[in-house]
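Apart from one protein chain that is not included, each protein chain of the complex appears where it belongs.
Coming up: subunit A.
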Amino acid sequence: MQISLQTYRPIILKFQSLIALLLLCITIGVLSDKFFTVANGWNVLRQISVNICISVGMTLVVLTAGIDLSVGSVLALSGAIAAGLLRNGIELPANNLYIGFTVFGAIVAGILTGSLLGWFNGWAITRFKLPPFVATLAMLTIARGLTMLWTEGFPITGLGDSFTFLGTGWFLGIPLPVWISGGIVLVTVLLMDQTRFGRYVYAIGGSESAARLSGVNINRIKIGVYTLAGALAAVGGLLVTSRLDSAQPNAGTSYELDSIAAVVIGGTSLSGGRGSILGTVQGAVIIGVLNNGLVLLNVSPFWQQVVKGIVILLAVIIDKSSAKGE
């Protein structure tokens, strides 16, 4: 018994969130015969694709021992900028000029918006040595306020079929948002495993002073990480906007909590240096399956929140005890 536990322990540790996910799926599957259907599977994957976009960026930030609370607001502003430009373009009455935007142009503008806000987060954190919690908390309200200013508090709707295709379309039998989030995961995994940038991100989270002494340009890496997080939040914003055919001024409220939950459930340590993108993806799937399953089983909305909180708590407790064992 002792020997078999010793042999299997590393494997159990490595796949703990996968095992948890499997158990969750089996439980819901037994309770509802509607869970294991192809249509429901695509449903869950499409619903979590926004959270995956945000959470991948959040993982990078958390790996450097930082946090980004502004992702929900950045998502809203990027989506609103893209929708506004697509719908109304820019009018410059002073120069008697009107600039219209194509779908592609609006998408680029949205992603640029997110990158710029993310870059600003990174710049403020490295330049003024602000705690990431504070700097991104400030950005959370700044970006939300800018969204209100840009939209004047009203949703921007009627964005056209080619833009809504992004969030509602299918390609080769798979929903487009799933392609997009899957592509983002693939590229980021390669970035983290195969490039110097990825190794530096882990190194900074492990020990910032050690990384500095070995000549890593910490500020540049950090700014890069926050810029990427902003850009990925913007992609999430474009997906939400396009799915709803509408940029809502209050879109993405409290999304930062869902994405931090995904990161934590996926086994990434909030103190940095330890964790992985694929772990976060599993965390996001667990949250998505939980959301979907609780509705399928018609669990009361009051209990749903309690259950989600308990799952997050359990995930962290298990993760902590396994980290001690290592």
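Assume a contact is a pair of C-beta atoms (placed from the backbone, for glycine too) under 8 Å apart; a residue touches a chain by one contact, two chains touch by 3 or more; residues count from 1.
Note that in this section contacts and distances are computed from a predicted model.
Chemist: Can you match the unshown chain of the complex to its UniProt protein name from these: "Sarcosine oxidase subunit beta", "D-ribose ABC transporter substrate-binding protein", "Phosphoribosylformylglycinamidine synthase subunit PurQ" or "Acyl carrier protein"?
Modeler: The chain we cannot see is recorded in UniProt as "D-ribose ABC transporter substrate-binding protein".
Chemist: Which of these touches the unseen chain: A:Gln16, A:Asn43, A:Thr126 or A:Ser276?
Modeler: A:Asn43
Chemist: Please identify which residue in A:Ser32, A:Thr126 or A:Ser276 touches the non-displayed chain.
Modeler: Of all options in A:Ser32, A:Thr126 or A:Ser276, contact with the hidden chain holds for A:Ser32.
Chemist: From the listed residues A:Thr157, A:Gln194, A:Ser214 or A:Ser271, report the one that touches the chain absent from this view.
Modeler: A:Thr157
Chemist: Residue-wise, where is subunit A in contact with the chain that is not depicted?
Modeler: Residues 32, 34-35, 37, 39-40, 43, 47, 148, 152-155, 157, 168, 240, 243-246, 248-251, 253, 291-292, 295-296, 298, 301-302 of subunit A touch the chain that is not shown.
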